[in-house]
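Note that this complex is displayed minus one protein chain, with the remaining chains in position.
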Amino acid sequence: MKTFPYPMLNPPPFRWHRDEKVTEPKVHEWIHPLNIDGTSPFADDIDVAILGVPLSRSSISSSAASETPDAFRRAWRSFNPYHLEEEIDLTPLRVADFGDVRQHVTDISQCHSNIREAMASFRKHLPQTLPITIGGDHSITAMLVQGWKEAHPSERIGLLQLDTHYDLRPLEEFGPANGTPIRNLIESGTLRGSDVWNIGLHGFFNSRSLKKYADQVGVNGITLKEARKKGVPATIRHALSQLEKEVDTIYLTLDMDVLDLSSAPGTPAGMPGGMRTEELLEAMLIAGNHPKVKAMDIVCLDPRKDVGSVTVFTAVYAMLNFLVGVIKRGAA
Amino acid sequence: MKTFPYPMLNPPPFRWHRDEKVTEPKVHEWIHPLNIDGTSPFADDIDVAILGVPLSRSSISSSAASETPDAFRRAWRSFNPYHLEEEIDLTPLRVADFGDVRQHVTDISQCHSNIREAMASFRKHLPQTLPITIGGDHSITAMLVQGWKEAHPSERIGLLQLDTHYDLRPLEEFGPANGTPIRNLIESGTLRGSDVWNIGLHGFFNSRSLKKYADQVGVNGITLKEARKKGVPATIRHALSQLEKEVDTIYLTLDMDVLDLSSAPGTPAGMPGGMRTEELLEAMLIAGNHPKVKAMDIVCLDPRKDVGSVTVFTAVYAMLNFLVGVIKRGAA
Amino acid sequence: MKTFPYPMLNPPPFRWHRDEKVTEPKVHEWIHPLNIDGTSPFADDIDVAILGVPLSRSSISSSAASETPDAFRRAWRSFNPYHLEEEIDLTPLRVADFGDVRQHVTDISQCHSNIREAMASFRKHLPQTLPITIGGDHSITAMLVQGWKEAHPSERIGLLQLDTHYDLRPLEEFGPANGTPIRNLIESGTLRGSDVWNIGLHGFFNSRSLKKYADQVGVNGITLKEARKKGVPATIRHALSQLEKEVDTIYLTLDMDVLDLSSAPGTPAGMPGGMRTEELLEAMLIAGNHPKVKAMDIVCLDPRKDVGSVTVFTAVYAMLNFLVGVIKRGAA
Amino acid sequence: MKTFPYPMLNPPPFRWHRDEKVTEPKVHEWIHPLNIDGTSPFADDIDVAILGVPLSRSSISSSAASETPDAFRRAWRSFNPYHLEEEIDLTPLRVADFGDVRQHVTDISQCHSNIREAMASFRKHLPQTLPITIGGDHSITAMLVQGWKEAHPSERIGLLQLDTHYDLRPLEEFGPANGTPIRNLIESGTLRGSDVWNIGLHGFFNSRSLKKYADQVGVNGITLKEARKKGVPATIRHALSQLEKEVDTIYLTLDMDVLDLSSAPGTPAGMPGGMRTEELLEAMLIAGNHPKVKAMDIVCLDPRKDVGSVTVFTAVYAMLNFLVGVIKRGAA
Amino acid sequence: MKTFPYPMLNPPPFRWHRDEKVTEPKVHEWIHPLNIDGTSPFADDIDVAILGVPLSRSSISSSAASETPDAFRRAWRSFNPYHLEEEIDLTPLRVADFGDVRQHVTDISQCHSNIREAMASFRKHLPQTLPITIGGDHSITAMLVQGWKEAHPSERIGLLQLDTHYDLRPLEEFGPANGTPIRNLIESGTLRGSDVWNIGLHGFFNSRSLKKYADQVGVNGITLKEARKKGVPATIRHALSQLEKEVDTIYLTLDMDVLDLSSAPGTPAGMPGGMRTEELLEAMLIAGNHPKVKAMDIVCLDPRKDVGSVTVFTAVYAMLNFLVGVIKRGAA
Partner (left out) sequence: MKTFPYPMLNPPPFRWHRDEKVTEPKVHEWIHPLNIDGTSPFADDIDVAILGVPLSRSSISSSAASETPDAFRRAWRSFNPYHLEEEIDLTPLRVADFGDVRQHVTDISQCHSNIREAMASFRKHLPQTLPITIGGDHSITAMLVQGWKEAHPSERIGLLQLDTHYDLRPLEEFGPANGTPIRNLIESGTLRGSDVWNIGLHGFFNSRSLKKYADQVGVNGITLKEARKKGVPATIRHALSQLEKEVDTIYLTLDMDVLDLSSAPGTPAGMPGGMRTEELLEAMLIAGNHPKVKAMDIVCLDPRKDVGSVTVFTAVYAMLNFLVGVIKRGAA
């Protein structure tokens, strides 16, 4: 049995007590942290791996998104791994919590290379495992996708992005910040602009020049208004059906600020006029169900700005809905 | 004229000043507390009675739902008893506030028997009066329905429940807590599982075994997704039309956590992905209008968790919409 | 070049640094405060003027709406003057911030006459400029429309009001408060009741006698439920098409409490059951696009009650959407 | 038995239920609202009268001090009328709650004349009764003292003020606002500058010109630093001993912003560096015990800014400590 | 080696990751939860045991004190086990976290008997270990002291109580609630009134009859004002020196509402005018250092009411200061 002594991983900072006699676990009793010795509780048969990336120093605006991985681990205690409407029990999925990618206090570049390396090494060791990353700010998506590409250089990767923003700002001004990841991926040749589908853009939160750049590089930016014409679910299905023709792997990135600020107050850059919770939850079911969606991240959630944990709960709900989609792939 | 010296009732803890010259009262000037001497301001001709049940010691999670009856009495000062859209003036309804069922600090069993007895005695003395109970946590519903059954042993009672949860957890583990009332009612023979319609269930907040139990005992669990297919209002109408064929009395229980957490932050177990306020308000109009709906409660509202009183205001609005339905019964 | 030494105006209390090298300004770099010497940065060619009216002493309930003009000036820094969905760049519009109408601490009547006079003098000096007023409480609308009327005595003015309330309370009881402006306008002969379209009324927040009065004077009160039957956008279009037949000028007044309290917690009298943010934003696009809509105000926003600035952001978004409508008038 | 149909008084907006069997009342069961018919529960033998003045339209900064009288009536339910350290039972004092002075929504001048007239009429009808006024903002103090003077034109009145500010701003700029009451009293000849003792001034919250004016008119401004040299209690005693030589009546006015902002967050203009709660509470015991202190007010408390009601509780505690001083006068 | 399969204990709900290579642990790495198999990490040589008692159903006012044990376990991560001023390293103390006493949702009597039994069984198995209990509400103190008495029937027990309240309310009215524990202990003969020293009483928060009862049974009630005359530390020393002459064991109970509400907002019944944090911290050092102080609890802390965790941090600080006193006993 392998151990996972990845040098760039810290173990989960705390673990819930697991009552061995419990027959019907709650989410915190079902998702297994790695063993203390670095081995997996499922040997190598891990279906899904959760990685925390507690980095928000690279956020343009002040953000405590670095506290999100722990906020997730606390919040999922309030969830049951059984989805009533779908009549799906998630517990057959072997989900392991690998802890957090190691971060440095003052060297963001080191943080970023740890993230890239974590994903690359992860793909190499556990190619059958679907990684879910809990950010962190959006800068990490560039690193995660680059890490994936490093492990699978011949794969063509597409991106399904749920976001209020393009995240296409110029790198020369911001560096690898949370406003630039998609541009970073395009300009580094990791993926093509036309393989990016961004759903949820609206209003006054992207400059004209970003729109121009997006059009030039072929990014498929679907505004919320457009998406609602046929419905957000159908729009997601459409984007997936377009992507699946072109790419080997679809990477799903969920920026929590795609949601309306009144539904998701805990985001650094959230704004009114965004997506409704129910639209997001449905989108996650659909995306999780697509066989080419092989990795996912959730970013830009600031638990300190949250009100009554509603944004954290929504994000956990979104992740679990995604897993319902995943488990139904087999059944489909 | 009767007095109402029910030994298990405390008078309302405070009363608003009523300006006798006011011709167009606000809600707090229209709903009459009992007189100081225990007599009713309407003699025995009381259409609707409001009972507070300030009990939340029986809540699984920490809850200040015991403060809700008083929060209601403060909040209804912000409402006018005239419903603009329906062009309905509620003031012809004689509504009396009977105060609160007496609670004990350390003896939950005594609290529960007071609640049961209050409802039973209430039904015996005032059989023409529709009781509306302001909880408290959901444990009280079991007591209220049992009290009703005690007064009307031959009646078959159905339940219309608006809830994110089944509330069917095993009694042997929790006792008569806020997670068990419906099971309590079924297992005590107070009502049949198939006479329960629960609308609003969703996501990851009920275990697989509860779903299994619900199916075994025939509970009609309608998820929010299903309900939205034809619309929440039509779903409510359907449930009522099914219930009316079977039962003598329909008891409506509204657990405020049926609402989306971002709309109703003041609930101990609220979650994202729930019902929208407008769906609930419409549901209450419909339920209030059905002639077999003879009692109603509102539970699991925690005013301390609330943000800007939005949950309390929504609950008062829901109660008043219910009364609009009631007053329109005559007109129908 | 004119200067604008209106004696009743204070300059904007602060001004953002404007980097002259920036080619793609943010909203706070695009909207120009008047120059220190009272001249306009655009000479007399001002398309849109923004006036703050920091008055909330005239509010029935306690309100910090007097802090809204400054809250706007801070919040618009988070917006880009490019509307992605409409592909509209607002920067060709010459928008000047004229600062705030001077208020008195203890003489509300003086405050009101300053507001009236500011609008009248404004119309006389800059008849080509569309004024947008940031309140303040709703009492100011009566003053603003009267000021307009004073400058254009022969014009017939219509009112498009988005509000949960009629604001038709009797003047003899309240004086020119935030509950009475529309009655004030009708009874002073400034406009006809039948030229008022109020969209968004709902529930228990207007008395029966107000409804009766509204009907008597012919106010067109469209409840939210009615509006949603064909959709809020279509309802707005209908109201505009009716108004345009009758009046010369349509004045748009947006009371932020028209929104659902959970979407807009920062209003003194907001209630659940109101309009959704997306409905409002769409309405503003439509209203801004109508050539007869020549003035607009936003009132009854209390930034101190706000949660995470969501209400302030929504109001700024609404104002900018209105301007998108305005700039598209030319194109249409 | 007299009735008190003062045309400028509204009855208390709500009254607590009083259980006649209770032998040891809480504060809310001891302080009697006037009877519904306007008679006093104690006939004319009223020791202390409480008047609410829900006015904060005259506040320079935005304030919800108008909500303080009701906040007091709710908060005193958490107090027992027995002072443990002093072993004093307050219940022998006959304390009546006279309700609130009637206010107008838009006519501050009318509000102010109601306040003045209420105090004058009050003094004429009930000269043996000590009035305690719960504001409202500090503008009301000028009106209350002028009302007193109107009833007792030959009395020389002194002022003991606990405040971070002089409240001596020029009337011609602000009118009778909360920054000007003491200047108002001096310039109207109601009292002499040298009969004002203001204790608690500190730091950067009064302009140089105010200090100059204060010195010119002889106001005794004792800074907190000076007061602490011998202790706040001794300083209060000193001020009283100086005042008693000169004046017939000492009026005590407590501006809650004299307290440190971290102890009293619920004040519109509170600042760090102020008085500690324990210093204030001791001061109130001393002031209440002086036989020439014949009236008192508490102003500038904004319950909406409060955190966990700490400022409201402190103010109620201060008022009750004052009454302990009053009841000990007899014993002394 | 013993195991500790106490049937009435649940293990700590979560455990922090412990990096075995760390040479200088933080508090959460130093305090050891019991091993999964119920054995102690220190075999039987446990100096201090921490027990959580997550019970607040027995609180008179609504309280989330049941969440305090977990709040402690999260908060102590922010502390270092080295006390700088005392130059004391706590890590030589073997401190084990035994988890929480099992509670029942609806049977408070069962909860209480579990607590009593836990302490009794604890004393029998581990007589050398000093137990520190984290409540929960104050009702648990009666149970804990009775459990101690059951294990050591011949011991005379004294109580050092830091509290704003007597907690001597009549049992027949409230049952074993958080207002009655000391009366419960006296009337059950567990301890004598004259062996109770309560320090911190003040103001208007105890009725006259409680004071009378306290005097009758000889409780030593030291008000805060008295205590400050010689200083709180000296008063604590005095109380200990009086107690040590009479009793075998001194039980320390800290009700967090002894603190001023502005310092400790997270208490259900806190009030202004209470103890300062620095006074409490000094008191804990002294009490911990007394050889007869053999058990301690901290109660009535409501983490949901807390502001920025200040009350939780203060309570953890108090507990650690107590342990500094304990470790210095040996040195003395």
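A, B, C, D and E label the chains in the order they appear, each numbered from 1.
One rule holds in what follows: contacts are C-beta pairs under 8 Å (C-beta built on N, C-alpha and C of every residue); 3 or more make two chains touch, one makes a residue touch a chain.
Source: prediction; values computed, not measured.
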Result, missing-chain neighbours among shown chains, is A, C, D, E
Across A:40, A:56 or A:141, the one contacting the chain not displayed is A:56
Touching the hidden chain, out of D:261, D:281 or D:298, is D:261
Touch assignment to the omitted chain, from A:91, A:121 or A:139, lands on A:139
Cross-chain touch to the chain not pictured, restricted to E:28, E:57 or E:83, is E:83
Residue list for chain A contacting the dropped chain reads 56-58, 60, 62-64, 66-67, 104-109, 139, 174-177, 179, 304-305
Absent-chain interface residues of chain D come out as 201-209, 211, 221, 223-226, 260-262, 265, 271-273, 305, 307
Listed in rising order, the chain E residues that touch the chain left out are 24, 27, 78-85, 87, 89, 262-264, 277-278, 281, 307-308, 310, 313-314, 317, 320-321
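One rule holds in what follows: only the chains that are shown with their structure count from here on.
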Check: chain pair from B-C, C-D or A-E whose contacts match over half of those in A-B is B-C
The angle in degrees, nearest 5, through which chain C must rotate for its Cα atoms to match chain D is 180
Taking each chain's centre as the mean of its CA atoms, chain C sits from chain E at a distance in Å of 58
Per the C-alpha centroid definition, the whole-Å distance linking chain B and chain E comes out as 40
In chain A, the residues touching two or more other chains are 262, 307
